[in-house]
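Of the protein chains in this complex, one is absent; all others appear in place.
Showing subunit A:
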Amino acid sequence: MSNKNKKSGGAGNGAAQKQTRQQSHDSQDYSSFKIVLFYCMLIVFLPVVTFFLLKGFVLDRFFSLSEVKVNIASAVGAVVSLHIALGLYIYRAYFGATGSKAVKED
């Protein structure tokens, strides 16, 4: 940290430019981290929440279903929701990454 301050004192304009570039890198890292964290949380927690919600909801609404069928329905629902979340993430990574690259080139 002290080394950086010395440099900025000596070189002036160049160091300031470097610092702004560093800041833009940091903000870019932060935004991509937010996106990745959001999708990872979605993929980890959405199936678990879907499983238990579906189990409670289906049990409440349709009492005619047997216990095994309710479990199967909630398990299938959890896996389907998991794959939807994964598909969203892959879509975002594939099409969103080109956008962020263009931003970087600016």
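Everything that follows uses one rule, which is that a contact is a pair of C-beta atoms (placed from the backbone, for glycine too) under 8 Å apart; a residue touches a chain by one contact, two chains touch by 3 or more; residues count from 1.
Methods note: contacts and distances are computed from a predicted model.
> Missing chain, UniProt name, options "RING-type domain-containing protein", "V-type proton ATPase proteolipid subunit", "Proteasome subunit beta" or "Lil3 protein": which is it?
"V-type proton ATPase proteolipid subunit"
> Can you tell me which of A:A15, A:I43 or A:I84 touches the chain that was removed from the display?
Residue touching the chain left out of view: A:I43.
> Residue-wise, where is subunit A in contact with the chain that is not depicted?
29, 32, 35-36, 39-40, 43-44, 47-48, 51, 67-68, 71-72, 75-76, 78-79, 82, 86, 89-90, 92-94, 96-97, 100-101, 104
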